[in-house]
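Attaching a single structure in structure tokens format; questions to follow.
One protein chain omitted, others in place.
Just so it is clear, A and B label the chains in written order, and each chain counts residues from 1 on its own.
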Amino acid sequence: MATPPPDPPHSDSLTSKAESAPTLQRNRRDSANEKSRRGTEESPLVKWVLISVAMGFSIIFLFVPLVNVFAQALAKGFAYYWNSLGHPDSWAAIRLTLLVAVISVPLNVVFGLAAAWAIAKFEFRGKSLLITLIDLPFSVSPVVAGLMFVVLFGLQGFFGGWLRDHDIKIIFAVPGIVLATTFVTFPFVARELIPVMQSTGSEQEQAALTLGASGWQTFWHVTLPSVKWGLVYGIILCNARAMGEFGAVSVVSGHITGLTDTMPLRIEKLYNEYNAPAAFALASLLALLALLTLALKTFLEWKQKRQHDRAQNH
Amino acid sequence: MSIELRNVSKAFGGVSAVNNVSFSIQDGELIALLGPSGGGKTTVLRMIAGLEMPSSGDVFIRGQRMNDISVQQRNIGFVFQNYALFKNMTVFKNIAFGLKIKKWKRQEIQERITELLELFGLQGLENRYPHQLSGGQRQRVAIARALAPKPSVLLLDEPFGAVDAKIRQELREWLVTLHHELNVTTVFVTHDQEEALEVSDRIVIISGGRLVQIGTPREVYDQPANEFVARFIGVMNVLETEVREGLARVGELEFPAPDQPNGQKMRIGFRPYAVQVSSDLTAFRYHAVLRRTFFLGVLLRLELELPSGLIVRTRMTKEEYSVQGLEDGKEVSFQIRQFRVLATETATLLPESDVEYQPPPVLGENI
Partner (left out) sequence: MGFTLFYLTALVLIPFAALIIRTLGMSWADFWHLATTDRALAAYRLTFGASLMAATANAVFGSLLAWVLVRYEFPGRRLVDAMVDFPFALPTAVAGLTLANLFAPNGWFGSFLVPLGIRGAFTPLGVVIALTFVGLPFVVRTLQPVLENLEPEIEEAAATLGSSRLRTFLTILAPTLFPPVLTGFALAFARAVGEFGSVVFISGNLPYKTEIAPYLIIMRLEEYDYTGAIALAVVLLSFSFVFLGAINVLEQWSGRYQK
């Protein structure tokens, strides 16, 4: 029927005709490309030299150390590997490490959510101070972090006397390890969440509130789903660091074999006892954890990018 | 001959973007490369610049084959859609960049830039950074930077795409003036037909990677090479009709179609200005209701609805509208003075025909 076109239409018939010819020209095209190089790229020589140097560097500093962990761990064969992992003291270290992670990661998730929520959605005085405080554990040497807890709870510390009187052990015991680990790892979740929460803005939440949702419902159904990948990412980073923390834990643990040795501390002890294969056996578990963390991270980034691309296409 | 393309094609990863395009541009011409988005016009421009190399075919600038000459050596000025100013340099340094590379003397650079700043109305801004400039100013700095080393051709990619409507109009007029003064061969890409009609000496219409038509604004408007051009340039009413007894009919409307067999389907188009409207119901043969009036400024756009439901679009000046005493809902009579057969089952785009004799309309407004 008669519908005057509102805009100049794009001609489909013309476009489809344009596809037909190129096959004949293949040979000519390839030779043209060899001759002519765009003026905005490096020459192939420069390019491959740069790639080689960069790859050499990353092989020496990234790949060889990784491979070495597993090679040394298995240097005396599988049986030795299993036995050293099964050694009661090593096994105790593995359990302690898991226990510490199980306590400190959830604590930091709750804190990270609360802090990110407060920072991203509200304006208040001292906000930048809060952000600085959250970043603090990143910039404090883990040894100094551990020391702070010793100063607080150690025998000569502020609460040391009171704690001894009540027979509560924090330093050189599990609670101290948990505290130190929590301190060192607490920025991870918050830091991942803050930018995500800020970028989603508060319109969605306001929309939910206007539709009659309660604050808690809004958080559960609107806020949380929109930040879930950032949250997962924060958790895996937090967990990797919690299980691998060395400096801070080293200060507060007291190195009591079988009781307050986490996996990294046990690795150091075995290494100092010249039992390298056993040290590497434990280390291989932590290296696996690191690889898993990287794999998850890469997967999440890929997923996010795909979601982003899809959102762009629609 | 300033620029010549001979059978130029370009494919990206096996997908053809430009297909066998040939045209030539005279010295000092101002040329618009016009077409829908994604039609290959920017690729053509980038091939002239040397930012892309043709997959096949040759590009000549001033008679010299350019295929093996890198972008650095082509002596062209290129203005990017987003200006691509060097953020870490002042306006002065931006404009001086090309001159320093060509090893101009300090004194000459200073003189050239003073001259350009004046020509572009940028005096006093030479020590500002790009982020301290308005959109229009950035645009002018970008053009000044491209023109500074006296290039043999000036190429602009959607030069008015990133500024708002009012500045756009100023920049257009300014570009024409500038081109007049400098007389450098200029090619600019645009998807805006109005812009192309207004600014350029000649228009190169590119769609689907192919050259569709090249001609003066008047030529492509009055004698479009095909239905695509006819519909792309300006607004057109398009009707699907069927021939009965030498008349192409749809609803109440009839167009003379001698020599066409009964039952022949014809697509007919006519420009809004070809529709003449009167509040005097006896003035013209067709009757319709003025359904809606859109205010466009000096011009008004009118939508007429025929009893059969057909919609016809037309335009009218404000003065005529009030003289006629028109308003929405009023019954009017109208006629169609000229029309064009866009396509039949056997042929495409027949020349324009007059329904009744009328003096040809003057192309004043770009409607």
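FYI, a contact is a pair of C-beta atoms (placed from the backbone, for glycine too) under 8 Å apart; a residue touches a chain by one contact, two chains touch by 3 or more.
Please read all numbers here as calculations on a predicted model, not as lab measurements.
S.K.: Which residue among A:V102, A:L136 or A:L211 touches the omitted chain?
M.R.: Of these options, the touching residue for the absent chain is A:L136.
S.K.: In the whole complex, not just what's shown, which of B:N7, B:Q72, B:T216 or B:S308 touches the removed chain?
M.R.: B:Q72
S.K.: Of A:V150, A:M197 or A:V222, which residue touches the hidden chain?
M.R.: Of all options in A:V150, A:M197 or A:V222, contact with the hidden chain holds for A:V150.
S.K.: Pick out the residues on chain A that sit against the missing chain.
M.R.: Missing-chain contacts on chain A: residues 39-43, 47, 50-51, 53-55, 57-58, 60-66, 68-69, 72, 110-111, 114-115, 118, 122, 130, 132-137, 139-145, 147-152, 154, 156-158, 179, 182-183, 186, 237, 240, 243-247, 250-251, 263-265, 267-268, 271, 276, 279-280, 283, 286-287, 289-291, 293-295, 297-298.
S.K.: Suppose we count only contacts with the excluded chain; which residues of chain B make the list?
M.R.: 49-51, 70-78, 80-82, 84-88, 97-98, 101-102, 129-131, 145-146, 149
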